[in-house]
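The complex appears here minus one protein chain, its other protein chains still in place.
Moving on to subunit A:
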């Protein structure tokens, strides 16, 4: 379980995450939605101990992430950041193998190879394994990074906008991968998403943030709703039920 206790994070004088408390149970897919600047990515970074919080703390199964040794945490929690441009020239295989670093520290064992193979297959990167990342499209690179996080074999997986750079087919494939990670591998997945409809169709829980606070949380049937979305986005958004799924119509 991920427990966020009264976390506040400021950049200078701007409060980006404002006294947030949150409990995310084990298992399933949780989507974090909200307008630009709501503090979604910042909150995710604090949970992943990539940013220190000014106050409050984050517990992972009861242990404070800021006090857990980095290597131990890296075996329990994997995170994909939004910005993953690379200055180094690596092949897809190289990158995914680095996902095993918390276990192998560079000395790759047959067990590591098996995890890398599985992650490569899971993200459908078989044909691209030996290509360099700088030769790939943005979407392919994004999948390679997710494969790295999957190879890390952590119970908790945090993904910050994994649909960036993906066309609709690959976006759907990515959400399917996320869903299967939760259903088949028993991972606890938290994804930051921009598109509320992906959140509506693929997640078990939705956490909606606004101005650094959690405005509302609950299952898609409760959160994807005209009244709720008005509170989160300050906008009138029609919600319709299509084939049993709630869909926000924000295109016109």
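In this text, a contact is a pair of C-beta atoms (placed from the backbone, for glycine too) under 8 Å apart; a residue touches a chain by one contact, two chains touch by 3 or more; residues count from 1.
Basically, contacts and distances are computed from a predicted model.
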Just go with whichever of "ATP synthase subunit a", "Ferredoxin", "Iron ABC transporter permease" or "Fe-S cluster assembly ATPase SufC" UniProt uses as the name of the absent chain.
-> "Iron ABC transporter permease"
By the document's definition of touch, the residue of A:26, A:89, A:176 or A:231 touching the omitted chain is A:89
Consider the whole complex, including the chain that is not shown, and state which of A:26, A:75, A:180 or A:240 touches that chain.
-> A:75
Please give every residue of subunit A in contact with the chain that is not shown.
-> 45, 48-50, 70-75, 77-79, 81, 84-91, 94, 98-99, 101-102, 105-106, 132, 134, 152
